[in-house]
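All remarks here apply to the structure that follows.
Note that this complex is displayed minus one protein chain, with the remaining chains in position.
By letter and in written order, the chains are A and B; residue numbering begins at 1 in each of them.
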Amino acid sequence: MTEVFSSPAQATFWFVQGRVLFWIVNILGTVCFAYIVARRMIPLVRAQRDNRFDHPFARLANLLKFWFGQWRHPRFIGAGTLHILFFSGFLILVVHTFAFMSLGTADHPIALGGLYGTVSDYAATIVFFCMLVLIARRLSKPARYAVPARYGKAHTADAIFLLALIALLMAADSVFEGSHAAGMARQHMAAESLPLLSLGWMFQAGFAAVSAPVLANLYFGSYLIHELAFFFLLCYRPFGIQFHVETSLFTVYFAKLDRGTVKPVRWGVADNQLDQVKSFGVKTFEDFTWKHILDFYSCADCGRCSSYCPANAVGRPLSPRFLTTKARDYAFRHYPMFGKANNGTPLVGNIYSDDEIWSCTTCGACEAECPLLVEYIDKIVDLRRGLVDDGKVPQSLQKPLKALESRGNPFGKMEKKRADWAKAKDFAETCSVPVINGAGGARTLYFVDSITSYDDRIQSIGRATAEILNRCGENFSILGTVEKDSGHDVRRFGEETLFMALREHNTEAIKASGVQRIVTSDPHAFNALQHDYKDLPPVEHISQAMATKVRAGELQFKPVDGNDVYAYHDPCYLGRHNGVYDEPREVLDAIPGLKRVEMRRSRDRSFCCGGGGLALFYEPKEEQRMGVKRVEMAAEAGANVIVTACPFCMVNMEDAIKVAGMEGKMTAIDLAELAAKQMS
Amino acid sequence: MEILVCARRVPDTSENEIELNSAGDDIERDDLVYSVNEPDNYAVEEALRIVEETGGMVTVVTVGGEDDEEILRREMAMGAKSGVLLSDDSFAGTDGRGIAAILAAFVKRGHYELILTGVQAEDGAAQVGGMLAALLDYPFASLVNSIEVQHGKLKIGREIEGGAREMNEIDLPCVLSIQTGINEPRYVGMRGIRQVASLPIPTFGAADLGVNGNASAKKAKVWRTDYFMPPLGKGAEILEGSAEDQIAKLIELLRSKGGLQ
Partner (left out) sequence: MARIFAYIVHKNGVADDSAAELASAARKIDAAQAPVAVVTGWGGELDAVCESLCGGFGEVWKIGHEVLAYPNAELVRQALAKVLPAGAIVLVPHAHFATDLSPGLSIRLNAAYVPDVLGIDGIVTSDGGATLKLVRQEFGGQVNAHVRCDISSGAVLTIRPGAFQPAESAAAGGTIIDQSSEVGVLSARRRYLETIQPEAGAVDITKYPVLVSVGRGIEDPENIPIAQELADALGGAVSCSRPVVDAKWLEKSRQVGSSGQTVKPKVYLACGISGSFQHLAGLKGNPFIVAINKNPKAPIFRVADVGIVADILEFLPELTTAIRQQ
């Protein structure tokens, strides 16, 4: 095919031959980029190690689903759709980019026509218009993007600049194509027709009346602009949120697989060697693992995490998004492109405040939203470990921690009273709760945990659970006074040593009992026994045990009377962290006459009740209680009874009903209590 | 500044009901857990803050037996440089004055500029600090809730009636008894205690200290003969019945006593 213009490689740009110019541009650009990336890698090299090279197939599967498949994006349908569109566009354009580069550097450039050419033209068009929409979004400022004054300044101008540059890239590409096609048409040469309504096609139409010399300038000019813009973007991206374009692949591949548990204090250091570790937790930036630092680089500052964070919603000083962006800014500041890195300043007290770190309930809503699978809980726990190591624990938490150490429960109550809940007079007459006495006893262990054992109100959940197990014919026992707190929240509040002591004690007791199965009515205990403890028999939550019996037709219920409307609240550690959403609903739906509605935030978007375990003792600075927001959501959904399946949710809901002045309008009941009441 | 803090291991009574043992001569101690007396812990924290500012070190001392070493270790885990146990069979049964004499003998072996005690322990006596100061002929102040280090002296605040604070200047060396709430003590966890588990704790007996019988049961002027449950006496008239009944009766009583407008 005869060409109307010479290739950019052969043309002359201000007395420099194209090939020379573009080789220089390419090499300089690439070297610059390599240097920048190398500097960015320095903190990763200095960071703590992280075990992310196992389970390659599972990781590849994650890559396919979350990176390639953009799985999380549709959760925010508007922004999500846009992202899927231009992400696909970028992927399609990858090959085109290299071919395009070769036009300026090689005598025999790569020619890609045909189907791929058409597809990539449309891809560029879609990307271009997406950029315009995104710029418009930045100007209209969706709430999610807002940056409260205490967290710094919004980077709106920078964001718009970058979006505009990408748009420019697409436009330059299309001008190049359009001017070429227009030039061919002018010379009445056979031209490949540009795809209808693509950006190139539009430019071609627009250039119909443009003279040949102008077309030539447009042709070569747009190529030059494209190449310069391309390499500028390449080198500029690592300075902001756009770095995720390069790092997202790695962040998703190396993402945490075992989300139920918390990372060890130090990868590669066994529990019994921990005494040799000088410092626990994250105190300075370099105490993070390399994967965590990679997370800081990869965050796209989209704000999805914070918009679903319950702590953020009630005005606590915690916003996950800013935990990350502040760390990123720290990294950029302390590891500059030129000059020495200055590191080693404590994070808490500088970029983070104590309250910020203690305000988290570890509900996991942030991790459920993040399209890049950025991890938050491990980072918060590590920061807490650092604070605990330095003795900087809020006074309100010191008392329950001390009680856990001396009495095995956060209330400081006596060990010998732990099983007294089962001795309540009317209850004990109808339902026996045997205590394990050596091995060879029961098949099933009912692990009660501290709040159900000691709290006057919550003990009735224990009794209801025992009644259900009895009715289902389970041969079960409890550990009794030998049981200690599962330590689930001791661990998540950073007291790893105390957690390990509790775990060791309970594991020994459970193993000595010889049980083959564990059931619990406490989702925190459920999560701990399943994920934090090792080598235990299988663990189930009472809702799962009931659902199995319901499906088998072995558990039936009397109809409810009255006109109550029930809303089920998914506890964080049953639902979001362990995926148990359907079983509790199955049980409720098996109760005849029970009207059930869904709240607007349910399942993996459930709104945390306020937190359990040690979170009950912490006094955060907040504008409102999380529980109050939640009971208001129940009322909004038309319910007057809120059903939970967690003792901590129950405490928070009942408190919230009082504080919100909704007594008489809303009641709370535990799933086990309701089931025990309605069992026929 | 060299600071000595006198601490004591006491039963934890916040959540737990104290009961008499079956013999009736002591409280039931089987299910008790022990920890450092809370005001003493505040004193150690305050001492640590002072040496963080002025340099020096904090020594924690207790009078007792092997069981009491655990509180010394806890305070060492918190940051005290050393812990000292003063122990001797002859100390058993001594009174507050005897304890103060033992501590005074220890103080005289060293050069402590500041001696702190907690304001009171489980017996509510609040005596050892004041007695120690008198035995050493050092100035004393009790119920201290603020300390500012100045040259050769301290500016201190004392808690007095009505929530007011009495500001004083006191020369060094001196003895202060510390009230809770003076600061926010740092957390000490199992890990910290493990890290000091094998540090040596010097122990001194009666002969080392030269107390020679002044702190023995024979010399005690005060001793407890037994514990007993406080008699209910007149006590409250407990309203029985359902909540409604109780409320109705209560409202009647409130009205008669002028409590209802």
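Following the convention adopted for this analysis, a contact is a pair of C-beta atoms (placed from the backbone, for glycine too) under 8 Å apart; a residue touches a chain by one contact, two chains touch by 3 or more.
Source: prediction; values computed, not measured.
**Student:** Among the options B:37, B:87 or B:177, which residue touches the chain absent from this view?
**Tutor:** With B:37, B:87 or B:177 as choices, the missing chain is touched by B:177.
**Student:** Given that one chain is not shown, which residue among B:23, B:92 or B:229 touches it?
**Tutor:** Only one of B:23, B:92 or B:229 touches the chain omitted from view, namely B:229.
**Student:** Kindly state which of the options B:31, B:53, B:66 or B:169 is in contact with the chain not pictured.
**Tutor:** Here the residue in touch with the unshown chain is B:169.
**Student:** Take the complete complex as the reference. Which residues in chain B touch the chain that isn't displayed?
**Tutor:** Residues of chain B in touch with the missing chain: 11, 13, 17-18, 20, 27, 96-97, 100, 119, 122-131, 133-135, 138-143, 155, 157-171, 174, 177, 180-181, 221-230, 232-233, 235-239, 243-244, 246-248, 250-251, 253-254, 257-261.
**Student:** Which residue numbers on chain A touch the omitted chain?
**Tutor:** 396, 456, 619, 625, 655, 658-659, 663
Methods note: only the chains that are shown with their structure count from here on.
**Student:** I'd like the Å distance between the centres of chain A and chain B, where a centre is the mean of that chain's Cα atoms.
**Tutor:** Chain A and chain B have C-alpha centres separated by 48 Å.
**Student:** Could you pull out which chain B residues touch chain A in their complex?
**Tutor:** 12, 14-16, 31, 33, 35, 78, 184-192, 194-195
**Student:** What part of chain A is in contact with chain B in the complex they form?
**Tutor:** 275, 280, 388-393, 395, 397-398, 401-403, 405-407, 411-416, 495-498, 501
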